[in-house]
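Omission of a single protein chain aside, the complex is shown with its protein chains in their original locations.
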Amino acid sequence: MSHQIVRNIERADPKAMQALKEFGTATLHEAMGRSGLMKPYLRPIYDTARVCGTAVTVSCHPGDNLMIHAAIEVCRPGDVLVVTVTSDSTDGMFGELLAVSARAHGVQGLVIEAGVRDTAELTEMQFPVWARAVSAQGTVKSSPGSVNVPVVCAGVIVHPGDGIVGDRDGVVVVPKQQVSDVIRAADARRRREDQTRRRLAQGELGLDIYGLREKLNSLGVRYQD
Amino acid sequence: MSHQIVRNIERADPKAMQALKEFGTATLHEAMGRSGLMKPYLRPIYDTARVCGTAVTVSCHPGDNLMIHAAIEVCRPGDVLVVTVTSDSTDGMFGELLAVSARAHGVQGLVIEAGVRDTAELTEMQFPVWARAVSAQGTVKSSPGSVNVPVVCAGVIVHPGDGIVGDRDGVVVVPKQQVSDVIRAADARRRREDQTRRRLAQGELGLDIYGLREKLNSLGVRYQD
Amino acid sequence: MSHQIVRNIERADPKAMQALKEFGTATLHEAMGRSGLMKPYLRPIYDTARVCGTAVTVSCHPGDNLMIHAAIEVCRPGDVLVVTVTSDSTDGMFGELLAVSARAHGVQGLVIEAGVRDTAELTEMQFPVWARAVSAQGTVKSSPGSVNVPVVCAGVIVHPGDGIVGDRDGVVVVPKQQVSDVIRAADARRRREDQTRRRLAQGELGLDIYGLREKLNSLGVRYQD
Amino acid sequence: MSHQIVRNIERADPKAMQALKEFGTATLHEAMGRSGLMKPYLRPIYDTARVCGTAVTVSCHPGDNLMIHAAIEVCRPGDVLVVTVTSDSTDGMFGELLAVSARAHGVQGLVIEAGVRDTAELTEMQFPVWARAVSAQGTVKSSPGSVNVPVVCAGVIVHPGDGIVGDRDGVVVVPKQQVSDVIRAADARRRREDQTRRRLAQGELGLDIYGLREKLNSLGVRYQD
Amino acid sequence: MSHQIVRNIERADPKAMQALKEFGTATLHEAMGRSGLMKPYLRPIYDTARVCGTAVTVSCHPGDNLMIHAAIEVCRPGDVLVVTVTSDSTDGMFGELLAVSARAHGVQGLVIEAGVRDTAELTEMQFPVWARAVSAQGTVKSSPGSVNVPVVCAGVIVHPGDGIVGDRDGVVVVPKQQVSDVIRAADARRRREDQTRRRLAQGELGLDIYGLREKLNSLGVRYQD
Partner (left out) sequence: MSHQIVRNIERADPKAMQALKEFGTATLHEAMGRSGLMKPYLRPIYDTARVCGTAVTVSCHPGDNLMIHAAIEVCRPGDVLVVTVTSDSTDGMFGELLAVSARAHGVQGLVIEAGVRDTAELTEMQFPVWARAVSAQGTVKSSPGSVNVPVVCAGVIVHPGDGIVGDRDGVVVVPKQQVSDVIRAADARRRREDQTRRRLAQGELGLDIYGLREKLNSLGVRYQD
């Protein structure tokens, strides 16, 4: 129940993380049995934002970014900051200066269940951010919090070191122990989808490819001319 | 009260639909006496998205896209899918594969009172979508629904075959019987607006063009220096 | 308690307004002691929108844009329209024609606690707008309101003639008497930030630059390896 | 596309309406194949509010209650006012005086996709109201609308004369042609539920009563000790 | 731009405040030309809550109730605490202990644009509160703010000493200089309403009492049998 900063965490395997980069959030979420997706109110600040890295988690008091400063010290190249607040807030807890600092330590991007500011500068830097709001509202540095403890961010449990993938469709958390399994499942799914895509492009119907006609019938759906 | 798929529907006249393409949603909504506009929570997934086509309506259980697959079979070139759910949902019921399938059948775009995913791919394909949310959340194919029955989508009644026009300002439904009348009214409005625009550009005031000074006076609005 | 249109207002000093243009909303909001920022539900209609001008305030009945027409007459080059409604509304009270008219009178842009339409045309014109919603919904011209009285817009008091600055992060109101002071404070802040940025870019930590280690300690935050 | 007030409408059969009073919204919604339920943002202003009557529909401009006054004239004993607005609004369009007037004409209650005021007085009068908001915000009487045309209220199509049932769980619309069928189905459902309730009260499981064990198995859900 | 606590404020006249108690928020809001009403997201924590007193204003950092403690010292019997936060928050900044303290100093109630807790205890104490949320979320006492400066609360400017009236329909601010005028207008309105109520109760129509038939006609609304 006390506040702490955990310096050393076990991170998802770097090679596996490299492989994870190939997949989008929709594919990974499906590959995990439709789990791991953060709520859709987290949106990227620019459309081409994309990130894949290991989570350094941060729990802050709303309107207070003290713990983000503390978190940067324990980040390593390849990490993604995952910032939550103890109650709902849209304040701009992170901006250009913090991005410069984070990047100097190898941080790949930010997922924050609150607000972000300096979005023009962040876009120019191509520093990808997924946030709940864009807001210039400044914050204080007065209240304690924690770094690298398990957090809930936008409805999903994130453990320090978990794989974080963000794209235009949202943010997915891949538990660090499951990265290789998820890649395998995602790869299989992608191959199946490639095949399906070809068939659909030629006009074949999902009804036939997925065998849904019988399903419709058994559910009592009737055709009418 | 039972679920059904209606194969053949009366669609708005193709020639009239061709003429409808020239107008934006604001003009059409005004031309219909300020009716027919869907609620503004439906947003295009990219800024230049534009669509004009005839509605194939789909009513789905939330979190279930079975009926979209069923709908594609009854679509014809020039149609627009209009998808509703029986209760509020942001799940990503539609993505790239369905867009490939829809396009193979001539579908022009999608209006969905729920979520959409693969938005980067849909943008690259230039497949226009108006949705309530962007979300990678996957869906099942388990529950019955209907195709080509009257639905309420984002606050507006849509009958199968109605004209659907979407642009950056939203989505408008033009009842199929009224398409020609609406075009006439829209055309007249556009001409009037062209004239008004010229006068306004030269500094003339709306107060004078629309004769609002007397209105202000009769409402008791007082000027003060 | 009656409705009025005030023709002549005291505006923030034009030279100071010129200097104000150099700063973004985050910097100005901080320079004012973290005040003056409108709520983040106001968003620009295009990402590069930027405005800096003096407020002409407008209070309208929801769904009614009569008073915007009245306001344009009292605008002068360099003004920004700040429009509020007496209860929440997303109707598209402002569109391309009003923008043409406003621009003909030197208006720099619009901040509106309601909806806007013709967003494609406004973007093409590069007429910057911050709004609560994009909606083609048309409005009437039937109910009285006021021009150039103090209003509350998106949570902030705006007096006629105040400085208004908008960018991708939001909208800030700089009280007209404070513009010079705010510029001085913003300038000082910017210089400090330039220095801090250089240090952060070289890997120095905010923890050290801002002296936060002792703070963490005094708050009982513990490090753990 | 023009505004009108329809004086005479076909109402659901009075005897059937009498029988409808016995059922709650959940039962009726299920008896209609899970349709007809308004969105849950409509809430009763007091917990024991209950209504069952025939719809007189009203479409108003937001912030304007002119058409409610017009509607009362065409109401008959047993009617329920169903009021919509052409765009979202929370204004208090209806209060005690209108309730006194409505009651004098036999109106049973109000369903309004906007705000209501004088809620203490309405509760004391036991005049049942389902509204989107409670707000003292006053409205004008300036803009045209329609009475007794088909409307969409809280997501559901309402035709004049349809059966309207409201209770603590929400509001259901029973199309006038279906009232007798719906009563039959609701009655059957209620009898089944009475039986089920007895079994459940004795500890029998829904899993067994509804035969869900095989379903769980076929869906791949595994038990673990 | 600095933080301050103003000890002595001019309050609305006590006798006038006494007379103000007789009126509800709807009547007062109308009597002020439909102004002064806070947004409807402020709700009373119990249905019979009612308050009438003079504002002591408090501006807090979100998640921080330090300034409420400071405010109680400058309260006098008959005051109402009006608490705002510098950005949106639902934290429970006020609970039973603060109510005990406030009551010991004669405070009549609380209007807070944030959360409140101990609502069962506050109800038992009959300490009236209008809040944005009910939440047990605790707060810190770390950040500065101000007491008795003009604030914006739920969309309305409140000056220290203004009249505050809250009931089941919401909260109204009566500027201190206007209290007597507002009472006069409210009284006149109430008398008119009493008369109107009697006529409506006997079945007379608002259409006739307010002379709306011609209005409908001039707006082009047509009757149809």
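By letter and in written order, the chains are A, B, C, D and E; residue numbering begins at 1 in each of them.
FYI, contacts are C-beta pairs under 8 Å (C-beta built on N, C-alpha and C of every residue); 3 or more make two chains touch, one makes a residue touch a chain.
It should be emphasised that the depicted structure is a prediction, and the values quoted were computed from it without experimental measurement.
K.L.:
What are the shown chains that the left-out chain touches?
P.N.:
A, B, D, E
K.L.:
Using the touch definition from the top, which of E:3, E:50 or E:76 touches the missing chain?
P.N.:
Residue touching the absent chain, from the options given: E:3.
K.L.:
Identify the residue among B:11, B:29, B:61 or B:103 that touches the chain left out of the display.
P.N.:
Considering all chains, including the one not shown, the answer is B:61.
K.L.:
With the full complex in mind, choose from D:115, D:128, D:144 or D:170 the residue touching the hidden chain.
P.N.:
Checking the options D:115, D:128, D:144 or D:170, the one contacting the hidden chain is D:170.
K.L.:
Taking the full complex into account, what residues of chain D touch the chain not shown?
P.N.:
Here the touching residues of chain D are 24-26, 29-30, 34, 37, 40, 43, 47-48, 167-170, 172, 193, 196-197, 200-203, 205-207, 210, 212, 215-216, 219-225.
K.L.:
In terms of residues, what is the contact footprint of the unshown chain on chain B?
P.N.:
Against the left-out chain, chain B lists 61-64, 86-91, 135, 137, 140, 142-143.
K.L.:
For chain A, enumerate the residues touching the unshown chain of the complex.
P.N.:
Residues 1-3, 32-35, 39, 86-88, 150, 152, 155-157, 178, 181 of chain A touch the chain absent from view.
The rule is simple: only the chains that are shown with their structure count from here on.
K.L.:
So if I look at the partners of chain B and the partners of chain C, which chains show up in both lists?
P.N.:
Common contact partners of chain B and chain C, which must touch each of the two, are A, D.
K.L.:
Using just the Cα atoms, superpose chain D onto chain E and tell me the rotation angle to the nearest 5°.
P.N.:
Best-fit rotation on C-alpha atoms: 120 degrees.
K.L.:
Count the C-beta pairs in contact for A-E and for C-E, then report the pair with the higher count.
P.N.:
A-E
K.L.:
Once you find the CA centre of chain B and the CA centre of chain D, what distance in Å lies between them?
P.N.:
Computed from C-alpha means, the inter-chain centre distance equals 27 Å.
K.L.:
Averaged over CA atoms, how far is the centre of chain A from the centre of chain B? Could you give it in whole Å?
P.N.:
Centre separation, chain A to chain B: 31 Å.
K.L.:
Where does chain D touch two or more other chains at once, residue-wise?
P.N.:
2-3, 86-88, 90, 135, 137, 142-143, in rising order.
K.L.:
Which of line, ring, star, complete or other matches the graph of chains that touch?
P.N.:
other
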